[in-house]
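Yeah, one chain of the complex is gone here, protein chain that is, but the others are all in their spots.
When the chains are written out, they are named A and B in that same order, and each has its own residue count from 1.
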Amino acid sequence: MNEPKVLPTDYVTKPGEFKTSTGKTLRTDEMIINMGPQHPSTHGVLRLEVVLDGEIVVDVIPHIGYLHRCFEKHAEHMTNYQQVIPYADRMDYLASMNNDWAYALAVERLLNIVVPPRVEYIRVIMAELQRIASHLIAIGTYGIDMGAFTPFLWCFRDRERILDLFEMTCGARLLYNYIWVGGVSHDLPPGFVEKAKDFCTYFRPKIKELNDVLSFNEIFIKRTANVGVLPKDVAINYACSGPMLRGSGVNWDLRRDDPYGVYDKFEWEVQIGKGEMGTVGDCWDRYMVRVREMEQSVKIIEQALAGIPEGNVQSAIPKRIRPDRGEVYVRTESPRGELGFYVVSDGTASPYRIKARSPAFVNLSVLPEISRGCMLADLVAIVGSVDIVLGEVDR
Amino acid sequence: MTPQEIYDNLKAKFGDAILEAKLDALQPWIRIAPERAKDIALFLRDEQPFQFDYMMCLSGIDYNDGNLGVVYHLFSMVHKHKIVLRANTSKENPRVQSVSSVWGTANWHEREAFDMFGIIFDGHPDLRRILCPDDYPGYPLRKDFKVPEFYNGMKVPY
Partner (left out) sequence: MEELLRSILGDTTLVYVIAAALPLLFILPYALVTVWLEMKVSAHMQDRVAYMYTGPHGIAQPIADILKLLQKEDTVPGMADKLLYTLSPFFVFMGTYAAFAAIPFSSAYIGSNIDLGVFYIVAISSLVVIGILMAGWASNNKWSLFGAIRSVAQIVSYEIPTALALLVAVMITQSLNLQEVSRFQEGGIQNWVVFGGPLPLLKKLLLIPFTLTAFVILFIAGIAEVNRTPFDLPEAESELVQGYNTEYSGMKFAIFYLAEYANMFLVSAVAATLFLGGWNSPFGDFLSGPIWGFIWFVTKGMFFIFLQIWIRWTLPRLRVDQLMYMSWKVLTPFLFACIFAVGLILVL
């Protein structure tokens, strides 16, 4: 029989070591585990390298780029500014209308054209419907991350109604190519206004149902309150925007504070996180900001539907888009935050440089800061509350 | 503060690090020296009348005349004013001082500028490629970039 190994007992205890009662030292190691790129809860192809000490997360290193599709390089080779719109759709594929609108706004500001009021109202309606659809996915998938499978299907059922409205208008369910530079591609079909009003009356009680089943569920609150707290100054320093910023208590919404479109004609409230269930800026606050934003969006849609003027939606679409030399940075409020386009034109018909500042890319960079010291299950909660879409992160 | 006041204040403080400005453009910009970017950024973030605490965007750009540039879009949540800063460097030796210690969001933006244009940011804690694979040859968004024929032994189809 082998002699049992005699371990030396006169080591000085180094960090990561543990001295037992008999004087021997055991070395504890941190485990590096890989979440993704294929993983049910990283919402796409995101690779998280997690350094774990037992169940406690010591560090998180996100690796992105698995969905990089060279949007900016493609845009430079387009022969027409309108041709970039399908590419912009595909960046944040869950909120295409908002992507199109941000890009169209940027080019319109370069060209200095004013779109007809009917177009502005249509754009607002589409963007707000898209905001509801995107938030429904965010909420549903967040529920699934927490283990509640049912709200996910309820959210998708409601989202189908919105997608039906979009299909009625432009024929597509996910990637619309609808909002063009100078207008929209098709006018609203007959029956759209009534169907949209029906949707608004249908949807309001559904939000209440969602709150009963998920938002105020004791277990859900326990999983998300006080988890991943993002302090206000860190949020601003890391340029977080959208529900991430508002969840931390900052009263900032681009639709009200840096207005574009006709948002100033409507009455609605900016939702901020107040720390009702825990600290201000935890996952529950961000989640609840999204739920409450959906209600506000319904309000905006109803007001817009009531006040939409008549007109020709294609009257301002320029035949040839050839802006002067110049550059502009325009930002809009997409469901995930501040979506900005920096467009540089050199006087020709094709863009010189387009940089898309995507909210998910910037919001994701704050992940290592807020997830140190949490448990692995909390990491899933935090990633879910950032609400990333990898198409936007990687472009 | 108006862009003219910002420019005057910066010129008074930093003198020759502020190279030129175009204040009547659609969005007024100020060109700064790339090796003083961090000092100027710190000044703009911390001083009372400016307080540019929110960096909206940081983009790289290739000017197609031998110069690369970095464009900073800054915003102040406190005073609600914006400014655009530019820093140009040569294509042979593109070095800009990193502002990632001033605004945390610059970390990933600068990594992207490095990845796409090859601009080296001095003082960046972790400058490596972010979107392209770590061993990708070349800097894709430069105007003179040719797609490599073979990558790691695989023929590139397009």
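As a working rule, contacts are C-beta pairs under 8 Å (C-beta built on N, C-alpha and C of every residue); 3 or more make two chains touch, one makes a residue touch a chain.
These figures come from a predicted structure and were not determined experimentally.
Enquirer: Using the contact definition given at the top, list the shown chains touched by the missing chain.
Expert: A
Enquirer: So one chain is hidden, and I want to know which residue out of A:Phe166, A:Trp180 or A:Phe220 touches that hidden chain in the complete assembly.
Expert: Checking the options A:Phe166, A:Trp180 or A:Phe220, the one contacting the hidden chain is A:Phe220.
Enquirer: Of the residues listed, A:Ile61, A:Val114, A:Leu153 or A:Leu174, which one is in contact with the missing chain?
Expert: Answering carefully, the residue with contact to the hidden chain is A:Leu153.
Enquirer: Across the whole complex, list the residues on chain A that are touched by the chain not included here.
Expert: These residues touch the chain not displayed: 31, 33, 39-41, 55, 143-150, 153-154, 157, 213-214, 217, 219-220, 222-223, 375-378, 380.
Just so we're on the same page, only the chains that are shown with their structure count from here on.
Enquirer: Please work out the Cα centroid separation of chain A and chain B, and write it as a whole number of Å.
Expert: About 25 Å, centre to centre.
Enquirer: So in the complex, which bits of chain A are touching chain B?
Expert: 64-65, 68, 70, 72-73, 76, 109-110, 234, 236-239, 250, 252, 257, 326-329, 331, 338, 340, 342, 344, 353, 355, 357, 361-362, 364-366, 369, 394-395
Enquirer: What does chain B use to touch chain A in their complex?
Expert: 25-27, 53-57, 59, 61-62, 71, 73, 77, 80, 84, 103-105, 107-109, 116, 129-133, 140-141
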